[in-house]
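Moving on to chain A:
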Amino acid sequence: MEDYSTVISGFGGQGVILAGKILARTGMETGFQVTWLPSYGPEMRGGTANCTAIISSELIGSPIVDNPSALIAMNPPSLDKFKGTVGEDGLIVVNTSLVDEPEERDNVTVAGVPLNEIAQEIGNQKAINMVALGAWAKFTEGIDLEDVVRGMELTLTDMGKERFIESNGEALKRGYGYIK
Partner candidate 1 sequence: MSDKATSVKKKDMTKVVGKPDSMNDTHFSYCPGCHHGIINRLIGEAIDELGIQEETIGTAPVGCSVFLYKWFDIDVVQPPHGRVSAVATGIKRARPDKTVFAYQGDGDFASIGTNNSVHAANRGENITVFFINNTLYGMTGGEMAPTTLIGQKTTTTPGGRKAKDFGYPIKMSEMLARLDGPTYITRQAVYDVPRIKSAKEAIVKGFRNQIEGKGYSLIEILSACPINWGLDPVEAVERIKDEVEAVYPLGDIIDRG
Partner candidate 2 sequence: MGEMQLMRGNEAIAESAIRAGCKNYFAYPITPQAELLQWMAVHMPEVEGGTFLQAESEIGAINMVYGAASAGERTMTSSSSPGISLKQEGISYLAGANLPAVIVNIMRGGPGLGNIQPAQGDYFQATKGGGHGDYHTITLAPSTVPEAAQLTYDAFDLADKYRTPVTVLADGMIGQMMEPVELPERKDREEIPQKPWATTGAQGRKGNVIKSFALGGEDLKAMNLARFERYEEIKKKEVRSEEVNVEGSEVVIAAFGTVARIVKSTIRLAQEDGLKIGLFRPITVWPFPGEQLNELSKRVDTVLTVEMNSGQMVEDVRLSVKSGTETPFYGEVGGVVPTPGGILEEVKQYV
């Protein structure tokens, strides 16, 4: 498979950090090398938060990449900040509930997903991060939706938040299904 280096970025409270942890856990449980690195400190307090999750079949040197293979942009500043960094043949999942879909770039796939509306439809406004991960999983090879669901279940179980597993699973599926 390809290496997946994914930057997830959004407002504090949009579940950016958790989404990254779930990606890393998914990769680990599926038998890959993984790293997860958050932005930290004052940035986390109300501003834009981001993290980088890398899933690779090889040993991971740098947990920071110059050109990620994917960007999940949950709000406008995130798209502005990172859209130019996405590498060749990369993917941008963008939250069209809050952001205008960017122009297509050569060799970059843009997937606009109304994260907030979909999350609202299933009655869990906090699950926008899961809708985004579901959409992301549509484009990956070697990692299936079921792997992400399992990564989510294990992560939430470790956190003692089993009660959110069902609705988060639904959100993942809705995000995955939105991409045609």
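Quick note on the criterion: a contact is a pair of C-beta atoms (placed from the backbone, for glycine too) under 8 Å apart; a residue touches a chain by one contact, two chains touch by 3 or more; residues count from 1.
Per the selection procedure, all candidates are chains of the complex that A comes from, given by their letters.
All values derive from a computational prediction rather than experimental measurement.
Within this complex, chain A is touched by candidate 2 out of 1 or 2. By the touch criterion stated above, chain A contacts candidate 2 in their complex at residues 21, 24-25, 28, 33-38, 40-42, 58-66.
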